[in-house]
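What you see is the complex with one protein chain gone and the rest in place.
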Amino acid sequence: MENTVGYIPFLLLGILLYTSVLTFPSVRSNGFRSRFSPLVPIVSFFYFLFGFDGSVQTTTVWDHSLLPISITFQIDGLSRLFALLITGIGSLIFIYANGYMKGAKYVQRLQCFLLLFMLAMLGVVLSDDLILLFIFWELTSISSFFLIGFKNEDEASRQSALQAITITGMGGLIMLGGFIILGEIAGTYSISSMSSPEIISQITSHGWFVPMLILILVGAFTKSAQFPFHFWLPGAMKAPTPVSAYLHSATMVKAGVYLLARFSPVLGDTPVWNIALISFGGVTMVYAAFQSLFRTDMKSILAYTTVSALGIMVFLLGLQSSDAIAAVSLFILVHALYKASFFMLAGTIDHETGTRDISQLGGLGKVMMPLFAIGILAAWSNGGIPPSVGFLGKDLIYESTLHHPAWAYVFTGLSVGTNIMLFAAGLLVGWLPFRGTRSHPSVTLPHWSLWVPALLLALLGMIFGLFPSIINNGLINPVADAIAGTEQNIHLKLWHGFNTVFYLSLITMGVGFLLYNLIRPGAKLLSFIESAEHWGPKRILHALANEFVGVSSWITMTLQNGKLRIYLLVILGFLVSLLGYVVLSDTNFVIDKEQLTNITIYEGITVGILFISVFLTLFSGSRLAAVAAMGVVGYTLCIIFVFYSAPDLAMTQFTIDTLTVILFVLVLYRLPRFIRLDFSARHILDGIVAISVGALMTVISLEVLQRTPEREISDFYALNAYVMAKGKNVVNVILVDFRGADTMIEIVVLTIAAIGVYSLLKLRLRKNEKME
Amino acid sequence: MRSLFLMNILLTLIWAALTGKFEFSNFVFGFILSYGVLWIITRDTKRASYFTRVPKVIGFLLFFIKELIKANIQVAYDVVTIRNYMKPVIIGVPLDAETELEITLLANFITLTPGTLSLDVSDDKKTLYIHAMYVEDKEAFIESVKNGFERRLLDILR
Amino acid sequence: MIAHIVIWPILLPLITAIVLMFFWNNSRIQRVLSTVGHGLTFISSFWLAMRTFNGDILTLTPGNWPAPFGIIFVADALSGMLVLLASLSAFAVCVFSIVSIGKGRAGFGFFPILQLLLMGLNGSFLAGDIFNLYVWFEVIIISSFVLITLGSEKAQLEGAIKYVTMNLLASVIFLTGIAMLYGLLGSLNLADLSIKISESNDHGLINIAAVLLLVGFGIKSAIFPMYFWLPASYHTPPAAVSAIFGGLLTKVGVYAMIRVFSLLFIEDEFIRNMLIILAVCSMIIGALGAIVQQNMRKIFSFLIISHIGFMIGGLGLFTPLAILGMVFYLFHDIVAKTNAFLISGLIFKLRGSFRLENLGGLYNRYPFLSIMFALALFSLVGTPPLSGFWPKLFLLQASFADLNWWLIGGIVAASFLTLIAVVRIWLAAFWKKHPDYEAAKKRIVWYDLPRYQKIILLVPIAILTGASLFMGLNAAYIADVCELVYTQISQPQTYIDAVLTNQSNIP
Amino acid sequence: MSTNDYLYLVILPILSISVLLVFIRFIIGPGISDRVVALDLLITIGIGIMSIYAIVSDKASFLDIAMIFALIAFLGTIAFSYYLEKRRRDD
Amino acid sequence: MTDFWIITLSTAGALFALLAAVGILRMPDFYMRVSVTTKAATLGVGLILVAAAFAFDHFSVTSRVLAIIIFILLTAPVGAHMIGRAAYFIGVALWNKTKTDDLKGKYDKRTHKLK
Amino acid sequence: MNTIILKTASKYLLPLLLLFSIFVLLRGHYLPGGGFVGGLIAAIAFVLHAFANGLENTQQLMRIHPGFLMPVGLLISAISGMAPMLLNKPFMTGLWKSDPVPVIGSLGSALFFDIGVYLVVIGATLTILFTISETR
Partner (left out) sequence: MEILLAITIGLLYAAGIFLILRRSMVRLIIGLILLGNGANLLIFLLGRISKGKPPIIPEESKVFLDAYADPIPQALILTAIVISFGLQSYAIILVKRAYRVTKTDDIEELTTTDEI
């Protein structure tokens, strides 16, 4: 089976191609093509079932020296189990979805995103490269966003989708940070290369290990709905049931678990890892199990039990003992089987009766015998009653908590408590609706596609329990190997004899059954439990989010306040402080009078006039006087140009200055007068900024004047102006020849300005042209 | 037609003077250039000949310079001494000048003379309003304008 | 003529603009000729870019005066790529304008000025002389002034007052910097200045020039705290105009900073740290602004500020990876932002509003468009494997390698907030039901358009989305170009040699 | 004392003083029309200064600036007059 | 000889310019300021220009000087007329000792026509 | 403004100033002047005419819209810049006629370039000023 891994890229590409094929016919036609969609996961399932045996295979498709990514896929036991769950449960979900969505709008769209999602999940579990994994990870977030928001016109759906992508998106980014550190300290982005002992010790002993681990854990926890990020998952139940069944039982939420399992050999069994996983997993499993008990919506109950189950998995991964690893390896499978059945069951009941509220349902067992069977079988497995595979799972869980060196009682107690509640919750979904008086008399057994897939999964749970050897070596043991990073030896047995674990299981069942009988969820309990959630993390995070938006708009409105003066003050203040800093720290000023020329009386008078005119522009109450004074400023500059050998400049400055004044004058009589404002504090502030800039400019220019000027280029011009460029007015030669391109561009500027003036004054839009 | 030609020649000369090159080619170029300029700006106007008027022009200029110096001295005296001797008025002077050129030249020469300033011409072109600084007798002033500048000017122009 | 390839991306828009001005009143001919002109410019830019991607630095000296005496146009890989992308964006915008710009604006110079704006952009990217760069900047700002006010709607004029004032201030500051450089070193040629600065020991004064250019270019590239003009004005002109502005104008400032701070002011710790601080602030402030806005175009405007931070951050780090990321991001962002604004324009055509509360129902009504839009929008976020992802990855790597926690935090936070901003648009415009469809119908022009015009409106978005996908999926190619850019800008000597010794590539 | 010295030390100061005097009128106004006349006179005297400067520095090209000064002074006066007639009464 | 002309002409010119400057400062009303200054300054500047012509003693300079003088002679009175008229129109007050005002009430404020 | 004095003066000033502007343009290569100043003077000439005679009269006199001068000028400049490219020399390389031409001096592409500048400056300045004057 060496070469089978080489087909993985083609498989993924094939799925993508089929997805896009599905996209292209009109979305409104739920045609023909969509009927073949289940074939995609089915084919993939058999590929993973028969193509691999749990041994490690790797293929590199593409690599690049610059991009920190190598498209490398690796499959081992862990990946294979996930791939099988993804494609196997996927196959059944697709069949189920075809029945469930019959006649509905946008079926093809749903299938598209489901397939895309499947592709993404496969990518996550098959990638050997951190970045590649991250890419697929993000794709799961995006595609699940579209799936959760599938009923896009429903406000609640949109909010749930937003919530989901907010949390998983944030988690993903944080995780990427962790990945990058991991890649940097490992010196490679290849996950498989990290598990060599040298690199592991290099990683775990590195100074950034703890921050890196925390970042990665945040990513995994958010995706796997660990407390306190758990609430997006129950919220995501707004999606159509096939979506919930797929995303939230078998696949997406387990991506986080997969990630933890995947990194367990490298990062696991370190203090931070253990403490974090055990505590977060522990809290999640108890809290969510408790929450699930008081719900009336079947999907809501299932959502919370899912969160709780995820908590158990994280908790087990935190324990890191061989027992725990064996337990989590099996529990991943167990949970997928019964939870998918449960979801499909809930969906079918909803589909047929129009409600998922268990307080509204009853007596359905009589007409929906196969569904009742599903309910019983799934609850059986969920409850860990022998001989289901659930029993094996529970067995291993208790085994591992009991053997914890330090906290055995606490952990066992927590596990038992969780399982008691989960047991009761399972009965609420799998048993309660079928018993008692019949609530929906007209309901009959639906089309086979709505129950056969679930029944198949539920039966599998029983078969695997009865014959654990089917899965022991081929499926579960390689998973444990991968998680532990070493050879594991798992022997799944249905019967271990009358040991502590067995008694604990009995207690679980007994108390759980008692609990089931004590609790009948209704409006009262629901409101009680929701008030618990009221002050829970959801509430807090929502409040934080609102607060954040509030603060953001405050910041935005404070900074972007619409006042040009403030904007300019900020910019100029920034300029002044930067310049001031450099001037004070980097330059020492000595003004050498030798270098400077004397002031003659004419220059003095000219500059004096200039000064007075500037003050006139500043403080004159008449606009016209200000404009005229501005003109005088220009004229005096012009005189300065004359004094200092710049006749061309003088001519141009003089002409243009006058034209500007004329322009002002022409425009001015249509403008209002100056706003007269009394002298105020703002004048002082403005004055300080203005004077600072001015003073800095003076100081800086004096400093520059102390340096010897470089005249190399001017000398070149002077030498060549006549000889090569045939002109004697060097300024003009520069303008039309040496630097002619500047002039070319400059007349373009002038042209554009003229067009701008023309259009500003002449263009009157017709009504339909406004806001184009 | 003739006045256009004259104008053309005049401009050609000015061109040559400006460029400072009295070569044949420069005259030709100046001629073509001013021809072009005239072509651009000329609307139909009729002009009298300039030829016979040269001596009168010289005479007029001499008169003008005399007036200029006389008036400047008067003003200068007034400016540099502390006491003000001014007796300003605004006087409407009835015009014999008819064409726009005549009126304009008259008004300008009056303005160029210190102490007097042509403020405006009535819209029917019959009256020239002058601000004058030293007027003892209104009638005498009007008479001096009409017999002085206006008569001499019209002599040249007509 | 082929040897003159460096100048064609400048000359072709100029010639087209001149020709268009002769057809001042014939907007139909203008639309056709302008598109043809942009097409030709794009072809010549493509040609030029391909030649620079070989690693050659092409130069052309207008007037045939050797540098540093004459002006020189220089095309290295960075310039080549930017010219290519500018021409591509301008072409897309021009096609979009064929339909979206009405007779009123077309009859008052829209198309020629669009050409001249492109000329200014290409010129800025190719300028090898700092005063010449200034003049190109002026072409850009005056064309942008005219385009932003073309139509003289109230919001346009209000926004323009701020836009104009701050950009003119930036020009003055830039000019002040040039005065300093010339006064100190007596040269304007960038390569020559580079040599002279490295030989000079006037660190204080040279730093002052650096600060002046930093602020001048900072205003133009809208980095914190100099960005205020951008959100005040970018949402006011027609969508086509916002598109070219959003895609390219701030990038010219960034380009200028890259050029100046890699070639002239190479090793100054103070400036580098300053840049990183400003970058992080821009990222955060821009992103915070984006998540609270209601106007789609204002969201994009604030995102521009935020994403400029990524580039400036890369410039501040100035490690190989950081430069790789910065340049890649620059390339990506040109396409992504142009596209985003074009999409907002198309949504306006479809729904008659830019405001989120007035939009809705696009997803169910126009599923295929929605997919295209989604690709464009998520590439803005940097969702892998779309084009924004790779540069962000490089930048993150670079920041981690440098242990720059501020930058890391900034990049992560800004990316996250960008995601939220884009998802908000998606929820409001695409998923939500239209709040009042009957009332909005009056403002919707889409239905009145003939089929071919609808297609014309879609083509540019498809082109740009395609370009974005190309950059994302073919990241290796872009990364190779970026590496070449890195090699060239990290070794100013190659640039200097190309400018000062290989006088002209004319045979 | 050479002619140049004379021009430089006597004539230019006289003209400069004239400029100052006129500038006082420019400042005190009182009306805008007074300022316009003052400006016109400033430029006219400027032409004189320019001419003297041309003689002193032996650069005839400054006379061309004088020509442009004359042209501009005229234009400015005309423009202001135009404005004064057309404007609203309240400035 | 050249120097003599230069000195004489420039001195006279400068004095006339000074006269204009003093005049504009001393005259009690706007119209008299215009009256005084236009000509004094024109004369003064004209003299200085002639001095320049002597100084350079070159045909191109002389002709340019002539052109400038003609131009000034042409424009100065027109300018004075324009500003004087505008001032009167907007009601710039006459000196209180002004004896007669024939223009009074002759302007139509709306059409700017003069009777 | 309805003053015959100004009207009459402007009639004579216009050709004088236009001539002067061309003079300034042509000698720019040797002495102060050139396309910019020349163009500005020409523009001022027309502006003065417009002040005296009203905008309509001036525009009638010019026959074409001043804005038209901008593309014409740009075209002349661009062509003079691109002509060397036909000889496979870089953009804007100076081309000179070997013998000097009377009056103007050496005849080269730079002169045509300056003429282009001259026209653009006239066109732009007049477009700006005229547009303002005619807009109420």
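A, B, C, D, E and F label the chains in the order they appear, each numbered from 1.
One rule holds in what follows: a contact is a pair of C-beta atoms (placed from the backbone, for glycine too) under 8 Å apart; a residue touches a chain by one contact, two chains touch by 3 or more.
Just so you know, these numbers come straight off a predicted model, no measurement behind them.
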- prompt: Which of the chains on display does the removed chain touch in the whole complex?
  reply: A, C, D, F
- request: Pick out which of A:61, A:210, A:470 or A:640 touches the chain that's been left out of the picture.
  value: A:640
Query: Taking the entire complex into account, which one of A:6, A:187 or A:562 touches the absent chain?
result: A:562
- prompt: If the hidden chain were put back, which of C:135, C:407, C:440 or C:482 would touch it?
  reply: C:135
Field: Among C:180, C:408, C:425 or C:464, residue touching the chain not depicted
entry: C:180
Query: If you put the missing chain back, which residues of subunit C would it touch?
result: 131, 135, 138, 141-142, 145-146, 149, 152-155, 157-162, 164-165, 168-169, 171-172, 175-176, 178-180, 182-184, 188, 231-233, 235-236, 292-295, 298
Message: If the hidden chain were put back, which residues of subunit D would touch it?
response: 56-57, 59, 61
Field: Chain not shown, touching residues in subunit A
entry: 553, 556-557, 560-565, 568-569, 572, 591, 595-600, 603-604, 607, 610-611, 614-615, 617-618, 623, 626-627, 630, 633-634, 637, 640-641, 643-649, 652-653, 656, 659-660, 663-664, 667-668, 670-672, 674-675, 677, 686-687, 689-691, 693-699, 701-702, 704-705, 709, 711, 713-714, 717-719, 721-723, 728-731, 734-735, 739, 742-743, 746, 749-750, 752-754, 756-757, 760-761
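By our rule, only the chains that are shown with their structure count from here on.
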Co-neighbours of subunit E and subunit A - touch as defined: D, F
Chain centre separation in whole Å, for subunit D relative to subunit B (CA means): 23
Statement: When centres are defined as mean Cα positions, the distance from subunit D to subunit F in whole Å is 27
Query: Considering subunit A alone, which of its residues make contact with at least two other chains?
result: 647, 651, 655, 662, 666, 737, 740-741, 748, 751, 753, 755, 758, 762
- request: Quick one: which residues in subunit E touch 2 or more of the other chains?
  value: 22, 34, 42, 58, 60, 64, 67, 71, 74-76, 78, 81-82, 85, 112-113
Subunit E to subunit F touching residues, read off their complex: 67, 71, 74-75, 78, 81-82, 85, 112-113
- prompt: Any idea which subunit F residues touch subunit C in the complex?
  reply: 67, 70-71, 74-75, 78, 81-82, 84-85, 88-94
- prompt: Considering the complex alone, what residue numbers of subunit F touch subunit D?
  reply: 1, 6, 17, 20, 24, 31-33, 37, 41, 44, 47-48, 51-52
